[in-house]
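For chain A:
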Amino acid sequence: MINTDNKAVDGGMEMPTKEAAKILKESGYKISNSEVDAFVSLKDINKIYPNGVQAVYDFNIDISKNDFIVLVGPSGCGKSTTLRMIAGLEDITSGYLYIDKVLSNYTSSKDRDISMVFQNYALYPQMTVFDNIAFPLRARKFRRPMEANVSKAYNQAVDVIEHRKEELTEARQNAKDKALNFGTAVEYVATKLKICDGAAKILCKAKTTDVESIRRIAKIKIEEEKAKLTSKGYSIDKEYRLTKNGEIQYHYVKMSNEEIRSRVFEAAEILDLGPYLDRRPKELSGGQMQRVALGRAIVRNAKLFLMDEPLSNLDAKLRVQMRSEIVRIHEQIGATTIYVTHDQTEAMTMATKIVVMSKGWVQQIGTPGEIYRNPKNIFVATFIGSPAMNIFDAEYDNGRLVFNNGYEIPLPDETISRHNSYYEAKIKDLKRMLSTPDFKKMHALKLLDKHLFGGEKAFDVSSISDDLDEILGITADIECASDVKSAVELIRAESRTDRKALLKLREPLLTFEKIPSSDIGTLHNAQVFSKEEIVVDNTLYYHKPKKKKKNTKLNINLNSTDIEFVNNLYEVANGLLAKCESALVGRHPIRVGVRPEDIVLNSEFEGNKTEKFVTTANIVELLGSELLVHSEFAGSDIIAKISTNVLIKPHTDVELAFNKDKLLIFDESCGDRI
Partner candidate 1 sequence: MKLLKKGFIKVTSLLMIVSLMLGLIGCGNDNNDDNKNNGGTDSIVDDLPRDENGEFVADYLEGVQLNVWSVIGNPDQKILLELIKEFNKEYAGMIEIKVTSVGHYDYYNSLDSTYANDYGNFPDVCIMHNEKNIEYALKGYFYSLDDLITTVGVGIDFDNAYDNIEKTTIHEGKHYGIPVDAHGYLTQIRQDIIKKNGLGFENNTRFIPNDYDEYQTLLEGLRALADTGELWVRNINLDEDHSWYQLKNGNSKLDAAAVVTTDNFYPAFFHSQESDNLTALYVNGGSLLDANGDVSFHKNAGMTQYVTDLVDRYNADLYGDAGNKEAAFPTGQIVMFSEGPWMVANTYDIWWNNNQLSTAGKLGVTEEDASDPVYANPYAVARPYYMAADGAPTETASKWYGNGHVITLTKKITSMQKAAAALIFAEWLTQGQNEDGNYNLIDWCKSGHVPAWKNVYESDAYKEAESKSITLQAMGDPEQIIALESSQYATTLISGLTTAVGNVSAQLLSVDGCTVDKAKQTMNEIAASTQEALNLLKLGIK
Partner candidate 2 sequence: MARNKITLEQYIGFRKKKEFGEKRKINVGKIVSFTFLLLFCIVWLSPFIIMFFGSLRGYSDTMLYPKELFYPHSGYTLENYEMLLLGKLPEGIGQVNTVQDYKIGTWFMNSCFSAIGGTLLYLLVASMAAYAFTFIDFKYRNVLFAIIVASMVIPGAATSVGNQSMVYSMGLNRSLLALIIPGLGGVYGMYLIKTFFESIPKDLIESAKMDGYSNFKIFYKIVLPLGKTVLFVQGLFGFMGGWNDLIWPQMLYGAKDTDLWTLQVGMAYIINNSKTSNLIGSALAGGVICLLPVLVMYIIAQDKIIEGMSSSGIKG
């Protein structure tokens, strides 16, 4: 039962714990957060599975009302895990989730007032379509104002008898010749005359149509009910709602059949499922099943819509049709929707805001146009847009891009300054990062681990003493300096030390608290999107080991100090810093990205284009209004999208040129766009 009436208390207030419990109880465990003004917001959401695999790293997003957010990314990037966390089907390891400004980390999924469409539709096989759609309505109690039903029904009946008598007889006549059974006849009359079921029943049942007798019965019944209610202290307002000293009383009551019926018919009308309402799911086609799942989600008009790749099981043509349908429904209903898909065309066509994710990290959040035009890094660029963006390896020679086949593109000053300022900012940022205590510790760790995991069991102090001095130096000014000093003195006491002593030294170095998630994000990108693809022992990056049973716990004793690190962020940051510094100075390798439509025929294009170059068009694909020309340039094959009014035959030379102001430059080591 969702008690939406009492106001959510502000979660930001500081108070002693005892008092906190009391307030929580009063507010019905609903906390809101003053800074959070977005409709749905996720703060630093992390998800770590029991077997140690981290699926989502620091997911932050603010979703405003009736947004259409699409989470897109390759399979296994944590998008559906995030969706399931919002839906409450998975536990949130850390971070805060606010739905409708209410903290709902641990509220159960049925109290979150959300509705979800599953990838495999999750329809109840034994129920008809009508029951499937009506199921959410029947499953819970709703907050309805208390009404004096009897008097409402009789008043309406009397009113119909007096004024709209012939409509009534005509409606009853229709019902009779359609040979409807009593129940459906009452529903028919109720909908025809737009009166409540109770009134319709009275009218249908009343044999005599004379006004007098019905009015007499009505008066008695209404008096009776009024007496009963006033004894309880209620009074009836105009619309028959019960009020107690002023405000309207609400109670939780199951939705009446009449209301369910009309709601389901409305949803059916939107999805034109009319003829299929009696069918069983297994008798329906894929598209129809998908629409029923949608209907089930719509009918409750929940605050938040969640869709988990609903179109992935459909064939291509149906998928296109359903896409437009979902968008239409979204506009019609205007519910905020979070949509998960791995197909980037769906994302581009449907979303108001797209979140591109990769390996658990959010790469970029933005409108489709923004993401298409200026992607944050090489992954977003290549992922969005089909056919994918062409990427070339080139070198940046102070203001000029030199390709490996000698082709040169002079860069406008504005790009050059942007390039330099990017690198300067990057260097400043990396320096800041490296100076933080945590990175100092990592540096010390690097030195120490070299010995520790070198394979020997015992070390003579002399061989490692210079490293010890260096560690002392590094950790001199950070707060764990004292422990490190004492551990080093202990080692220095004898001539030979064993692993245990070194581990003792390692202990203070293992505490990292204050690394901001953005830093970790940048270093992650550096490791994953850089050109050389540092061969990381990716046994542990978010990837399910095939052989091992799925949920065996990662058998690392986290509080022991004897953990070997696969990579060392200090090393990564250092490498990145070195690259950036060298980039500022002279020639440095860079990666250039050009969208297929930005490669133009030299003769056709007038705009600001680069030098022309000649390539042989290996394959030419005719795509309706455009031509896709596959050819090869500077060591990597390219695809150009050219309008069809110039016919290019395959295996002929063609002069192409790049659209200069659409050139994108990507840093080679961490894939960021410059």
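The candidates were selected such that all candidates are chains of the complex that A comes from, given by their letters.
In this text, a contact is a pair of C-beta atoms (placed from the backbone, for glycine too) under 8 Å apart; a residue touches a chain by one contact, two chains touch by 3 or more; residues count from 1.
Not measured: the values here are computed from a predicted model.
*Asks:* Among 1 or 2, which touches chain A when you look at the whole complex?
*Replies:* Candidate touching chain A in this assembly: 2.
*Asks:* Which of the residues in chain A end up touching candidate 2 in this complex?
*Replies:* Answer in residue numbers: 46, 48, 52, 54, 57, 91, 93-94, 106, 442, 510-513, 515, 520, 523-524, 536-537, 539-541, 554-556, 558, 562-569.
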